[in-house]
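With one protein chain withheld, the remaining protein chains of the complex are depicted in position.
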Amino acid sequence: MDLTSTLERVAERARRHLTEGHVAGYIPALARVDPSRFGIAVVSVDGQVWTAGDARMPFSIQSISKVFTLTLALGKVGQSLWERIGREPSGSAFNSIVQLEREGGIPRNPFINAGAIVVTDVLLDGRPPRTTIDEILGFVRRRADDPTVAIDDEVARSESETGHRNYSLAHFLASFGRLRNPVDDALSVYFHQCALSMNCVQLARAGLFLAAGGRDPLTGEQVVAAERARRINALMLTCGHYDASGDVAFRIGLPGKSGVGGGILAVVPKRAAIAVWSPGLNANGNSHAGTIALELLADEMGWSVF
Amino acid sequence: MDLTSTLERVAERARRHLTEGHVAGYIPALARVDPSRFGIAVVSVDGQVWTAGDARMPFSIQSISKVFTLTLALGKVGQSLWERIGREPSGSAFNSIVQLEREGGIPRNPFINAGAIVVTDVLLDGRPPRTTIDEILGFVRRRADDPTVAIDDEVARSESETGHRNYSLAHFLASFGRLRNPVDDALSVYFHQCALSMNCVQLARAGLFLAAGGRDPLTGEQVVAAERARRINALMLTCGHYDASGDVAFRIGLPGKSGVGGGILAVVPKRAAIAVWSPGLNANGNSHAGTIALELLADEMGWSVF
Amino acid sequence: MDLTSTLERVAERARRHLTEGHVAGYIPALARVDPSRFGIAVVSVDGQVWTAGDARMPFSIQSISKVFTLTLALGKVGQSLWERIGREPSGSAFNSIVQLEREGGIPRNPFINAGAIVVTDVLLDGRPPRTTIDEILGFVRRRADDPTVAIDDEVARSESETGHRNYSLAHFLASFGRLRNPVDDALSVYFHQCALSMNCVQLARAGLFLAAGGRDPLTGEQVVAAERARRINALMLTCGHYDASGDVAFRIGLPGKSGVGGGILAVVPKRAAIAVWSPGLNANGNSHAGTIALELLADEMGWSVF
Partner (left out) sequence: MDLTSTLERVAERARRHLTEGHVAGYIPALARVDPSRFGIAVVSVDGQVWTAGDARMPFSIQSISKVFTLTLALGKVGQSLWERIGREPSGSAFNSIVQLEREGGIPRNPFINAGAIVVTDVLLDGRPPRTTIDEILGFVRRRADDPTVAIDDEVARSESETGHRNYSLAHFLASFGRLRNPVDDALSVYFHQCALSMNCVQLARAGLFLAAGGRDPLTGEQVVAAERARRINALMLTCGHYDASGDVAFRIGLPGKSGVGGGILAVVPKRAAIAVWSPGLNANGNSHAGTIALELLADEMGWSVF
């Protein structure tokens, strides 16, 4: 199997849509990113790597980091995590805070912001934010098999300064007694994990264990149990693309998680992990050209879990 | 592959939970069903059939019929169906009518009642309800390869008499101009499709085309295009179990559609279709013992799309 | 006290705003009304009548009828009415059906449509719709001291044909077991009461008992107890103008009830009843020029309950 020409073709067609997306404006450090960037990387479970475009240019992975912190938290507390977070799609951004209120401060799933903040609170476990941030960074570096993965402190600071909505959510959770660590600690970790800077090759490599039954197929390390990897994939499929999760499942049919930095990590069970990046977003906050590229690639390769 | 002993084992374990569910009480004709019934059938894409328990006893398929009417409607109007119905999970029963209002009468997906009523309206297309009911019945009989599949008129009448919530939804849709046929016609079709009476073997057989790329693997008939079958599966996975769709995707990892009659149709892409029936429901309105059985079977067989 | 010149001045100033409103379009029989009409009448508790403009031209009183049916229902079942209907503002039209669901089918107050339909159900009490319609008509004629008040059957029929939203609400109530009579009977009464045709003089006269401690000051009949009249006034103040009730209380400070026909009935406790009519509505569904006229009149006369 050689995906080189396939990726070039996909990239060429997706790039035609670059101008239709809009770069996220609410985090100043992200708003400055060049909207004409496009990169894609595929890493197969047998270790082959194919790329096209800006696949080696780092970007802010933002919400994609929630996949890694969820994996870490499940490793720490196991199934008991689900006493504090649900596993259902939230229906819509609009409803999330209503649901949070109706449902006693139990976030719908670990990929909406409220849920990810609870995951962060689980990871903190009474320790200083810096220790937890280092733990997350270390985990992602091991998954990417690359010690150069870093956190962009300017982005983290920028998020903190403009993060009123996240402060609101965290205090809302705290008002229900759902956080065990100080709000500021949980948010400090959260803003730093979102500021992880990775390129497409690193990101696809880091997600490879999800395509291989929870085991890193290149190092042999069993990151999580096979059953758990399947379940993380299920959550990515049902909840990984904000309010467009159903539509992405419908059109692409692969588990995936997007971030407002324009990145998407997708998983082809038993075969490969894909990372695509293009900063312009569609109306649902997912990478516009990235989503198109994933759809073209999945279609061409016949990659669908269905 | 011989599933006989597997199914017996699954049935034996699932039956221990029979008393924990509650038979749907709001439709009198359904409330009289014996709660101790349990049946399961698996039909493989190469035509083998395995069963356990009451797999040949007919039950009311209720919302599972939405899979068949969706398939028919897509065949009639193709992608244009999605101008009238969305493809996203609704978040919760609670929200559906709010979302309907906020979103101008466009139901979230074809598996919530409002969406299924719009599908019915598409099928009617100006014709008499009886013609449309006959068309649906004919389609399901062909899919089940069994001309004895019938509609239980008493159940249909019972639903009509107690169906105030569905009347409310249909008039709500009509108030947004979203129905092109009279409310009473759309509901007449809807109540009759829900009253389809099938047994597990018939139901699994009828859903087999979804496991086989849209083609009935036993007759060779291409029911829908392969891509369309995948997309129906995606909708079943993200929206097929009411407010527990995310949780079922997480625990079982197979596309499925449940009905308040206690039936569930599940699809194992490329391998088999499964139908399970047990009338007692859990808090989310899905068959309690049926869900447990599916989880046991999927786990034992390693059947997960993830 | 002579209000003749005051009313002329108010009418002259309010008429300047006639073109800013929009006639309700959703009921065909109402959409044909001449938008340049404006009438106002004041009837004092000592029986004086002052008018300006089209004060003798009949119009469809629509939701203003809810004041009369509420009065009748309280007379029939007394305080027990409040077990079936609340007394709180609904917050917004948007929320009403959500609240209805959250609150088990108990409408927020008797002036939102759902509440008025429950009031109608109370009045029906197992009798034929026609009997109840006649009872309402008879009551309004006595209150107006005018046997020529009539129901416009064309408007009633027009409402029925386009009343999907009200059918939806009524079936929604029925699904919670909140209606004791058939949905069609309750709606038949409801559509007919809304189609009551009155002019400003009749309407102000009919509301006079609310300004006089529940007693018709001209005939001496005690229509309702003084305490009950005060409470109906309180409901008009807090809930009488749809989502603008708070704003109208703020700007005008008088109990009032508006209708989409462009009429408003307002009460000046111990002094007078006012009826104003102008078909053009503002964004909240209240008569645009009518609201302005009421504000000018209340301001000029120092008529505020506060």
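Labels for the chains are A, B and C, by order of writing; each one numbers its residues from 1.
Basically, contacts are C-beta pairs under 8 Å (C-beta built on N, C-alpha and C of every residue); 3 or more make two chains touch, one makes a residue touch a chain.
Bear in mind that the values here come from a model prediction, so they are computed numbers and not experimental data.
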Left-out chain, listing which of the shown chains it touches: A, C
Among C:22, C:87 or C:165, residue touching the chain not depicted: C:87
Option from A:40, A:174, A:224 or A:298 whose C-beta touches the chain left out: A:174
Residue numbers in chain C that touch the chain omitted from display: 86-92, 94-95, 99, 102, 108-109, 227, 229-231, 233-235, 237-239, 243-247, 249-251, 253, 255, 269, 299, 304-306
Hidden partner chain, residues of chain A it touches: 94, 97-98, 101-102, 164-165, 167-172, 174-175, 183
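Rule of thumb we're sticking to: only the chains that are shown with their structure count from here on.
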Chain A-chain B separation of Cα centroids, rounded to whole Å: 32
For chain A paired with chain C, centre-to-centre distance based on mean C-alpha positions, whole Å: 55
Residues of chain B whose C-beta touches two or more other chains: 94, 102
